[in-house]
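Pasting a structure here, questions to come.
The complex appears here minus one protein chain, its other protein chains still in place.
This part shows chain A:
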């Protein structure tokens, strides 16, 4: 008999951000005695680990499509809605708002009250929040590429840097046509 509440979906949706925050904190500690700790960390988190966000996105989209039963999006506006209201909600437990559409309808912003990736990380002062925020951008890019959309995603505002909100800017580059590699039937 225990009066403890078992973890519900809320705890689960924090697991990803909690783990990534812990990873960054741990790496900071592991390299704190290195002569060039900043350079080491930048390398690991930026160039070594960052591409792995893309890998995560590429796998995540398959799970998302199976789990959400969302059909094909007809335009970028629909895509934005699905990303914010379904995907973010399902996997991170938050629903960003969609704002700042470009006149051509090929760019929009996701506004988050807080940066979900920073909730659980203890960052040394001299490290830019962009170091780990870019993992999320990689996830978005990888996932959308698997549904034939080449996009750019980047953090343009961050509450950790003193901005009022955290803002991810999404830009549609082009539709990816199915290309068979040279030599295949």
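In this section, a contact is a pair of C-beta atoms (placed from the backbone, for glycine too) under 8 Å apart; a residue touches a chain by one contact, two chains touch by 3 or more; residues count from 1.
The rule we apply is simple: contacts and distances are computed from a predicted model.
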Candidate names "Trafficking protein particle complex subunit 6A", "Beta-beta-alpha zinc fingers domain-containing protein", "Aspartate aminotransferase" or "Queuine tRNA-ribosyltransferase accessory subunit 2"; UniProt protein name, chain not shown | "Trafficking protein particle complex subunit 6A"
Among A:37, A:60 or A:82, contact with the omitted chain is made only by A:60
When the complex is taken as a whole, what residues of chain A touch the one chain not shown?
-> 1-5, 7, 9, 11-16, 18-20, 22-23, 25-27, 29-30, 44, 48-49, 52, 55-56, 59-60, 62-63, 66-67, 90-93, 120, 139
